[in-house]
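Shown next, in structure tokens, is the structure this report addresses.
Of the protein chains in this complex, all but one are displayed in their positions.
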Amino acid sequence: MIVAMQESAKEEQIQLVIDRLVSLGFEVHRSTGARQTVLGGVGVPHDFDTREVEMMPGVQEVHRITSPYKLAGRNFRPEGTVVKFTNGIEIGGKKIVVMAGPCSVESKEQLFTVSELIAKAGARVLRGGAFKPRSSPYSFQGLGLDGLKLLREAGDRFKLLVISEVMEISQIELMLPYVDIFQVGARNMQNFNLLREAGKLTTPVMIKRGIAATIEELLLAAEYVMSGGNFDVMLCERGIRTFETATRNTMDVSAIPVVKKLSHLPMIGDPSHGTGRRDMVLPMARAAVAAGADGLIVEVHPDPDHAMSDGAQTLTPPQFTEMMQQVRAVAAAVGRSA
Amino acid sequence: MIVAMQESAKEEQIQLVIDRLVSLGFEVHRSTGARQTVLGGVGVPHDFDTREVEMMPGVQEVHRITSPYKLAGRNFRPEGTVVKFTNGIEIGGKKIVVMAGPCSVESKEQLFTVSELIAKAGARVLRGGAFKPRSSPYSFQGLGLDGLKLLREAGDRFKLLVISEVMEISQIELMLPYVDIFQVGARNMQNFNLLREAGKLTTPVMIKRGIAATIEELLLAAEYVMSGGNFDVMLCERGIRTFETATRNTMDVSAIPVVKKLSHLPMIGDPSHGTGRRDMVLPMARAAVAAGADGLIVEVHPDPDHAMSDGAQTLTPPQFTEMMQQVRAVAAAVGRSA
Amino acid sequence: MIVAMQESAKEEQIQLVIDRLVSLGFEVHRSTGARQTVLGGVGVPHDFDTREVEMMPGVQEVHRITSPYKLAGRNFRPEGTVVKFTNGIEIGGKKIVVMAGPCSVESKEQLFTVSELIAKAGARVLRGGAFKPRSSPYSFQGLGLDGLKLLREAGDRFKLLVISEVMEISQIELMLPYVDIFQVGARNMQNFNLLREAGKLTTPVMIKRGIAATIEELLLAAEYVMSGGNFDVMLCERGIRTFETATRNTMDVSAIPVVKKLSHLPMIGDPSHGTGRRDMVLPMARAAVAAGADGLIVEVHPDPDHAMSDGAQTLTPPQFTEMMQQVRAVAAAVGRSA
Partner (left out) sequence: MIVAMQESAKEEQIQLVIDRLVSLGFEVHRSTGARQTVLGGVGVPHDFDTREVEMMPGVQEVHRITSPYKLAGRNFRPEGTVVKFTNGIEIGGKKIVVMAGPCSVESKEQLFTVSELIAKAGARVLRGGAFKPRSSPYSFQGLGLDGLKLLREAGDRFKLLVISEVMEISQIELMLPYVDIFQVGARNMQNFNLLREAGKLTTPVMIKRGIAATIEELLLAAEYVMSGGNFDVMLCERGIRTFETATRNTMDVSAIPVVKKLSHLPMIGDPSHGTGRRDMVLPMARAAVAAGADGLIVEVHPDPDHAMSDGAQTLTPPQFTEMMQQVRAVAAAVGRSA
């Protein structure tokens, strides 16, 4: 960490900053120049907040030099993480993995119809929500345990892995027998209690970026899970909130190559939530793959206009089939397959 | 709701939209003009997502005319809500109520020192965190139940109400005997399960605006709690995330008069989180009161430089005393007291 | 336009709104429902600001139904605009056109070196700044007229079209003999005087999206130019300002398919400014093409580390050659060429 003192800082102010850094656990190096003094602190303690020093009298600026994440950093595994599943599917390898399915599990018929379709079209993972807390207390809240069982059944039948969102710690145990990947949703990206529990699991976890979260904060969420011992972490870009309203969110496609550079973790693109509009899913799915995504997650429903949630951003079966063809073409163009 | 069809929309497209609206539960009025057809839908169903119609062929634009909240709307209680407590304190009345205390409860000594000070200076509510999930798993995580007990003890001793943040449904029962106001934090503003449980309580609830939440979404969160039967809801502006980095967040002071116009609920300003910088808390506390806030919530610590969390935005005791004087002067200038 | 009156609106308030709309030039249709009155206004006048009605007593909401642009709208030319140049180059057709060159024209040697390189690699347009007003008054301000002459010379020599930025009306005449495309920069996207002059030209114009401009505002800028009679307009996505700082701007890739849907105008992607980082230019160039861009504009310099401006986002010659190969592969994957 670097603390630049103001040109006008007095010697006693400098001493107070040094004392404080030492008491915080830093080893301090002082460099006194003609105009200003710069202090270097080695060994940043956990959870150190640079603002604590920034507010001290005489301090001009503080910069945390060391990256706040280690396990999630590219250096930790320069060759990249590949999350491997027992059925041979790998996420983070050469093959781009497509996750698809309805926003919510609604019925066996709905789920099996869509599962068969996506499996045929080339998806390898079935997505579906079992718990759907909604903005109105009178709305459909998901099928819960029954939904999980249907997901597992459909996954087994059509040879698809199952991913579903965990919203509370209390759901983990319930979900454990049924899912292959736990999804931590955008709203829970900084739910540290939930991340800590996810870190104790051996089941892989996919963390979605919050709509107001920086890429660094996303990597810190991954660090949190990894520090608990679960290294099978995937990240997902699903749109951030900006001033633009033509799309529901602004899908930050550049987050994909940035994460791939900073981290070794697989990166998934979600063009359904990223745009919120069915008619923008295909071009943004292509863009995500072109930018280097290791996978995609999209919403598909046999009859999106009657989907119980998120219908507007959900693909029809023919649209999904077309998406898969396009994705395969773009994947080949960037030296991968899908 | 208004659906404007494209000028080029065909009659069968218009019929499909009408059919869909009817099947969604709308009563539909059709108005055919020289150039385009406009459909009006009366009786918007719960959780209706305008995008569901927006994506239909031939549709140009969809506008939800009726406000998505009713109970939280100003019309519901034009005279304004005043949350009343047994000890005579009222929030939402003429008197501006100041809530103050440390970010985290750290020890009895810390808490009693600060409680005595803030009570003397004129605060009426003691704030303090008992559960502190942190970005590092190795950091101080809060005193938990012991912290709650200390808060209650200090509140009783210095005649202060107690507010503390609830982070999970499972904490509600634990907290119930100790707190006078439950705080729902910014990260949980759209945790609908938690909001639903808060709606079943008789204890007042203060909901903080999420850093990426619109004012409408904040009012919808209030609606959620109120629809469960708990009408003692307060809202809090604590800064949104923008491109500006000089302050940690951008405190949206205009949210205060906007909420006061749209809703009858009391509105609290949080200049500590709103700015993230101790040196900006006083001017922004004054600004919030000048803009019409019914209360303030600020962080105070006997020794902010050694606070276990958020020290950089925490006031020292003398700063808090000065803030109270300034707030009183501004309150008087806008026809209120503090 | 639709004006929804409040449920509590009084008859005289409704009449006042009707009178006002009529005086503004609207034909007004009134629809009185059981709960509220809705007014429809046909014939929105130029420059009508919905807020003018929104602020009237008794008004709940106002929605402009008709799109504020006509000439720039997809309906105006459903088949899409192709900007054609005398040398046979077309922008907006099947072939993706790459524009490349240095941020600033610095010298004949620099410009000719880079022009030869990009022409060989497949670029069809040479970009280069002649006027470079900089944040420091002591910095390099561009070569001015000499720079324009060099651009023309290099363009002719290597069979490249020339695009350069016009920053003030007074530069138009000066530039006219030397450029094939005028670029209106992001900071001038709402400089209506400049847009009006651009509308009088027969030279094609490329308008870059402002960093805080919505897609609708970008289309309105195009409308402005087109309303003057110049229909050869291209648009360019070059990043918007968000809270994310890992990239200099957030390149809104989804703006590409959104513009292609709403408008008939060619859409260019600028991954250099869109990311501000040389190491992100290639993946984002691929993403832009995959998302449907009709062209790319990128910065290339023989020695970016010694470029007089924007070196950090400027490609080296080998990087540009690699980009062209990748772009060609992705273009083929989406049914185009480059």
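So that you can tell them apart, the chains are marked A, B and C in the order they are listed, and the count of residues begins at 1 in each.
Following the convention adopted for this analysis, a residue touches a chain if its C-beta (ideal position, glycine included) is under 8 Å from a C-beta of that chain, and two chains touch if they have at least 3 such contacts.
The shown structure was predicted, so the numbers you read here are calculated from the model rather than taken from an experiment.
Asker: One chain is left out of this view; which of A:191, A:242 or A:272 touches it in the full complex?
Answerer: Touches the omitted chain: A:242.
Asker: One chain isn't shown here. Among C:67, C:164, C:191 or C:263, which residue touches it?
Answerer: C:191
Asker: Of the residues B:8, B:23, B:214 or B:337, I need the one that contacts the missing chain.
Answerer: B:214
Asker: List the chain C residues touching the unshown chain?
Answerer: Residues 20, 46-47, 49, 51-52, 54-56, 133-139, 167-170, 187, 190-193, 196, 199, 210-212, 220, 224, 227-228, 241, 248, 276-279, 305, 310-313 of chain C touch the chain absent from view.
Asker: List every residue of chain B that touches the chain not included in the displayed model.
Answerer: 212, 214-216, 240, 242-247, 250-258, 261-262, 274-275, 279-280, 283-284, 286-292, 326, 329-330, 332-334
Asker: In the full complex, which residues of chain A touch the absent chain?
Answerer: 2, 4, 7-8, 29, 31, 33-36, 38, 40, 42, 60-61, 63, 65, 67, 75, 241-243, 245
Just so we're on the same page, only the chains that are shown with their structure count from here on.
Asker: For chain C, which other chain has the most distant CA centre?
Answerer: So the chain farthest away from chain C turns out to be B.
Asker: Roughly how far is chain A from chain B, going centre to centre by Cα mean, in whole Å?
Answerer: A distance of 27 Å separates the two centres.
Asker: What whole-Å value do you get for the distance between chain A and chain C if each is reduced to the mean of its CA atoms?
Answerer: Result: the chain centres lie 31 Å from each other.
Asker: Taking each chain's centre as its mean C-alpha position, how far apart are chain B and chain C in Å?
Answerer: Centre-to-centre distance between chain B and chain C: 39 Å.
Asker: Listing for chain B: what residues touch at least two other chains?
Answerer: Counting only residues that touch two or more other chains, chain B contributes 241.
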